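Got a structure for you, written out below as structure tokens; questions coming shortly.
All protein chains but one are shown in place.
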Amino acid sequence: MSENWLQPPEWAWINAGEKEEFVHQWVKPLKDCSGQPDVILYGAPISRSSISVSGASQYPDEFRRLWKKFATYNLEEDVDLTSLVVGDAGDVSMHTTDIFLSHQRIEAATKYLVEQYPESITCMIGGDHSVTACAIRGIKQKYSQKSIGILQLDTHLDVRDPKELGPANGTPIRQLIDSQVVQGNHIVNVGLHGFYNAKSLIDYAKDHEIQMIPLKKARNKGLLNTIRESIVNLSRQVDRIYVTVDMDVLDIAFAPGVPASTTGGMTSAELFDILLEIGKHASVKHIDFVCLDPTKDSSVQETVKIGVHAWLQYLTGKAMKE
Amino acid sequence: MSENWLQPPEWAWINAGEKEEFVHQWVKPLKDCSGQPDVILYGAPISRSSISVSGASQYPDEFRRLWKKFATYNLEEDVDLTSLVVGDAGDVSMHTTDIFLSHQRIEAATKYLVEQYPESITCMIGGDHSVTACAIRGIKQKYSQKSIGILQLDTHLDVRDPKELGPANGTPIRQLIDSQVVQGNHIVNVGLHGFYNAKSLIDYAKDHEIQMIPLKKARNKGLLNTIRESIVNLSRQVDRIYVTVDMDVLDIAFAPGVPASTTGGMTSAELFDILLEIGKHASVKHIDFVCLDPTKDSSVQETVKIGVHAWLQYLTGKAMKE
Amino acid sequence: MSENWLQPPEWAWINAGEKEEFVHQWVKPLKDCSGQPDVILYGAPISRSSISVSGASQYPDEFRRLWKKFATYNLEEDVDLTSLVVGDAGDVSMHTTDIFLSHQRIEAATKYLVEQYPESITCMIGGDHSVTACAIRGIKQKYSQKSIGILQLDTHLDVRDPKELGPANGTPIRQLIDSQVVQGNHIVNVGLHGFYNAKSLIDYAKDHEIQMIPLKKARNKGLLNTIRESIVNLSRQVDRIYVTVDMDVLDIAFAPGVPASTTGGMTSAELFDILLEIGKHASVKHIDFVCLDPTKDSSVQETVKIGVHAWLQYLTGKAMKE
Amino acid sequence: MSENWLQPPEWAWINAGEKEEFVHQWVKPLKDCSGQPDVILYGAPISRSSISVSGASQYPDEFRRLWKKFATYNLEEDVDLTSLVVGDAGDVSMHTTDIFLSHQRIEAATKYLVEQYPESITCMIGGDHSVTACAIRGIKQKYSQKSIGILQLDTHLDVRDPKELGPANGTPIRQLIDSQVVQGNHIVNVGLHGFYNAKSLIDYAKDHEIQMIPLKKARNKGLLNTIRESIVNLSRQVDRIYVTVDMDVLDIAFAPGVPASTTGGMTSAELFDILLEIGKHASVKHIDFVCLDPTKDSSVQETVKIGVHAWLQYLTGKAMKE
Amino acid sequence: MSENWLQPPEWAWINAGEKEEFVHQWVKPLKDCSGQPDVILYGAPISRSSISVSGASQYPDEFRRLWKKFATYNLEEDVDLTSLVVGDAGDVSMHTTDIFLSHQRIEAATKYLVEQYPESITCMIGGDHSVTACAIRGIKQKYSQKSIGILQLDTHLDVRDPKELGPANGTPIRQLIDSQVVQGNHIVNVGLHGFYNAKSLIDYAKDHEIQMIPLKKARNKGLLNTIRESIVNLSRQVDRIYVTVDMDVLDIAFAPGVPASTTGGMTSAELFDILLEIGKHASVKHIDFVCLDPTKDSSVQETVKIGVHAWLQYLTGKAMKE
Partner (left out) sequence: MSENWLQPPEWAWINAGEKEEFVHQWVKPLKDCSGQPDVILYGAPISRSSISVSGASQYPDEFRRLWKKFATYNLEEDVDLTSLVVGDAGDVSMHTTDIFLSHQRIEAATKYLVEQYPESITCMIGGDHSVTACAIRGIKQKYSQKSIGILQLDTHLDVRDPKELGPANGTPIRQLIDSQVVQGNHIVNVGLHGFYNAKSLIDYAKDHEIQMIPLKKARNKGLLNTIRESIVNLSRQVDRIYVTVDMDVLDIAFAPGVPASTTGGMTSAELFDILLEIGKHASVKHIDFVCLDPTKDSSVQETVKIGVHAWLQYLTGKAMKE
């Protein structure tokens, strides 16, 4: 496979046009947007890279399908989202069995978007957490001289060893640190809790100066304060901030549809408040939502509903700022 | 169909006697109560008027069945509910396919109850939200010169256009406003949140001066304060207050058994506190609980349990006041 | 049946060795521990003594199986549990149909453990709540001149009449009071709420001076303060404290896998905080977790996960103290 | 409401174009078909006319969605369905609460189709069984001088009294007999079994000479022979045959997604054989499939899969004949 | 406990009157029947004697509740069941924890029924299979000089050792043989299959000359022939025949609501044919249905429906004979 295919990835995409029934009423296919949309949405439907069985590859479709049932008006903030221009780029086309190729396509697709639409926010809908490493590598290709910071909402550190597991969903943060795409001290993880990270992983995190803010500590200090401070501090140290929301940060009582969700996590209300806050910060240039598996959701689809709601809260924050 | 049938609706009822196994141990069939009970319970088992498929028509039966498993003593408030006299009037008899006729029967039955038992509180167990418009019209027939105020706990405004949908469950509040049974400014909606009301509906609500108190705002101010103030203010403006509890005001994590429940809603604990408060206010003369669909509930029936508990909290408040 | 069988109950046990695949990596079978472990774990897998159908007998196995998926490092408290020595004694061997014999074996096994390992904390995994009475009788045999206090986390009082029900799961506290093993005023129940205890049971509790602290009152005062005070006060009155955690104290939204769980109960977060606190108190010598039925749990096993997490929180508190 | 609206029901339809994502790859929207297609498909998405709660209104959408996952080649018969021209007319537009109006639209839409496409077979996808009466009345308007026979595959007779229930799903056959649209002796019901028809209904059927062939009798004689003979006999007596397949004729072990399905019914294999046979008979001019409720189906959607497969078997029979 | 309590077990019963809502329309409470009913129904709601967790104790209630939804007319046989007189004796009252006492009550209750109603058929609704031993011992008390034969429809032999398990549901046949209530060669087991009986149990069965007719052999010979021959042969050897239907004889694809059901078992259609046949034989004086656990059934309750249907097939056979 030549480097070549990383060029304009025309064929790497499922054409959004083919799936246009999925696009929300006020959202246009990216190809129909003129200029630079406020936000670009794209899907990365892969989860065969997940350590445990996961159907997160089906989330982009379910996300778009359920989204259509939400109105555009946020009553609590008195904000109408139609003031934002959002372009839907469709999904990156995944290979059936070649995980490495699929990952390269996500990287290439992200690079393409940040090159063509430098003024737009990108929002990637996963897929399992492996996609985050791909997206950030893609961004780094465009901004090779710039530093990238990560605000991670996650129950886990995701610093397991890619030498052992390959580019699996437990490894993205370590991939980025070990390949020097992102510095460990430019990563803030908020939401860690309980007994879900082995001691050796915590040692790795400490050695690489990842800032770990457990949920209990964040709650004591105020979750919004914690998020605000983390973004402000990061924005002083790096050129652009990437937010990655691993939906397993939610408590299992709220999010049955996340294979790795646990007890002791965030409530959905906490997550919604956080996303609203994040939306208000211009230094956040990229965001993703990962690890939500619609096939494991309850029959009333409460987890997918949280996923859509969280995304709309982010947009609300963004619209309030503007 | 003549006006006539709206008279003593003897035949409009499923005789409570036929279902007496459903009556809780300390509750008597209405026909066996002498005088004016403190509270009269009756069911309005219709949900084919629901926009989406709903089995809320089965709630009155499930409500009575599960209620039998609850004791009468409220430990937290040290109150024994047996001090109240509660009469069960059974269910209004619904027609299989004639929604309009069924709605008229609910109206007639309610009119009959408020005429015969003017000193009793009425509590209607729905059914979908369309039944609220019927009940209030029935009350208005008795109290045609009096003004009625509504305290609505709901995720939605329920002001969709009956010209388009007929008397469906998305329209009751608008039916009442458009037919001048209730004034828009005598309606307070507490619990609105998220992205579940289209902009046009909010515009209607503003035009008609419905007081919208989103959940976030109510929480900031204190939910109980909000409820208390709403009732006190309403009681200055109107002659009698009708409380309607659309169970979809609850967060979907607590109430899977409500077809329209969403993320971002109330917790069950919040709802219980509110109902206790409402029970303490003598100006509240009518209450209903609607839109709970037992067929969609989880296998442990958590939503129906919330429904019964909420009702008992209301009674507790009532017993505390007396 | 002679008294004799209460002697060294070699045959009364399922040998932990037979099930050693269930033992967590850092936990040894009791027989392989030298000296006095910090904590001894044992199972009492009986639930045919439950008033309603219950599969709580399967909890010890599920508990051990799921525990293996938890790490040993508590990130929020920065504590590594491997500093504790925990011995797993396996399960007490139950008879298929002779409930009385099974109960005697639990009593004998507990007596054996407290005699052989007087310096260890015992932790029993039920089974339904009937096992608590057996365990405390076993302890009392060893400490016949000492007084035992009980801190009970429970939605119910569990003082139904054994004369009527036999030694069922609704009766353990009354068994102990009526047989003068424990004094009523040495029992504190925290977490009572709602409409789940008949008036007559509350009267019994008042007559016997059981301290009832309903959940609402405990929350108003601060749950941790309430727990701390209860333990401190008890420790002034009794020689050793037994904590019994009936998992039905949890709200049904968090704990679908407890047959008797109700609305209006504790959140899992509240329970975790409480267990951490309890772990810090040296006066607590015994603890049990009962009434969790894995066969009724949701498909993502959220209740069993809470059960394991709660236990690890207790160990965390214990490790912090040391 | 004027007669007028029964004219070209342009507005009575959900335009198939709006939903064209649902059309199977080799099937064209009706409006894009030139001439007379072999088969015309249309949906009648109503189930609020059902006696029990039913979500059969969602079947047309689920049917089309799942159909896309089926290939066109019938391996067992060596037939490629693409040799047939099938046009999808979309769904008849239903009113939210006016059941009578919705029924009139189905009637008008069917009349329109048989007038415009007299050489095409019509296939209606319900909806509950009330839609069959509407469709046949629509056909009768076009063929008022012709006699129509019905082959009904059903567990029930569906001759409950419309005077009591209105045009509910238990009444369609009686509606047609009582209004003399169809003669009782032109109706053959195959598949009746068990204890699901009250004695009074059987008496009605006998009085009106409905031919009742219970499943056991049909099996003894050979199911295919029974079907073949029934069609041949009917075709001697009437001008056109309408086949109505109430999916509750299936055994509940195969069809959990039919609210009224029972034990003792047909296997799916039997139904498939029957549909293949029916497809071969030119005298069958109309067919419908009713009462399948996708919201009650198992998580693997076995009932909807049977529904699609049965329809393709019918087409296979049709293609074999040609 | 004295022998005495085995006398007229007035207090041993849940009065059928208390539960009269459960009695089917054409069935009278036994106390209201004059003379000797054709069939007497009674429940034995115990399953804490089950080796695995079972909720079969809830079957009598569910059976009666669902039965009300069945009509009385058997269409396939053209038989109206109202020609039979069936009396419902209610349920035997079970003790909460004393399994032995509960078993004695079943024995006493059965003895009482056969003494008072010697001309009636008794039909007992279990409960787990342990109840069969009790019932037959009760019958034997009345007919101590007579021999009883058993026709058992079962996947298992149920000859595990009561010395080891007590009177658990795996032991009833062995209890009866070892105590010489029934001779091994008077027992015919039809429906055995697969890998569900240990070799040692088969050896026991062979040693005691139990006639084992595996399902495959029975099918080869014809199931109805097998049943007919078994009954005819038995009736030559014994004075009265007791039929026990362990619902686990059904294949798990048809009967998910039986804890021990397996693959490779009977279809429901086969069971229905068999019950019809059994009903025709006057030598069968007693029948029971055991081990159906409604709490494990699918959400559409297919297994309970089979249970009721099977019972009605038996009655149909009985009515045909008369």
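As written, the chains take the letters A, B, C, D and E, and residue 1 is the first residue of each chain.
Assume a residue touches a chain if its C-beta (ideal position, glycine included) is under 8 Å from a C-beta of that chain, and two chains touch if they have at least 3 such contacts.
Source: prediction; values computed, not measured.
Taking the full assembly into account, the omitted chain touches A, D, E.
When the missing chain is restored to the complex, the residue among A:Leu66, A:Val85 or A:Ile99 that touches it is A:Ile99. Of the listed residues E:Arg64, E:His95 or E:His193, the one in contact with the hidden chain in the full complex is E:His193.
Of the candidate positions D:Asp61, D:Asp80, D:Asp98 or D:Asp161, contact with the hidden chain is made by D:Asp80.
Chain E residues in contact with the hidden partner, per the touch definition given at the top, are 192-199, 202, 212, 214-217, 251-253, 256, 261-264, 296. Touch with the hidden chain on the side of chain A covers residues 47-49, 51, 53-55, 57-58, 95-99, 164-168, 295.
Mapped onto chain D, contacts with the missing chain fall at residues 70-76, 80, 253-254, 268-269, 272, 298-300, 302, 305-306, 309, 312.
Following the convention adopted for this analysis, only the chains that are shown with their structure count from here on.
Counting only chains that touch, the fewest steps needed to get from chain C to chain E is 1. Between the interfaces B-C and B-D, more contacting C-beta pairs are found at B-C.
Seen from the Cα centre of chain E, the chain whose own Cα centre is farthest off is A. The mean-CA centres of chain B and chain D are about 40 angstrom from one another, to the nearest whole unit.
For the pair chain A and chain D, the distance between C-alpha centroids works out to 47 Å. In whole angstrom, the spacing between the mean C-alpha positions of chain C and chain D is 60. Annotation for chain B: residues touching 2 or more other chains are 253, 299. Which chains touch which is summed up as A-B, A-C, B-C, B-D, C-E, D-E.
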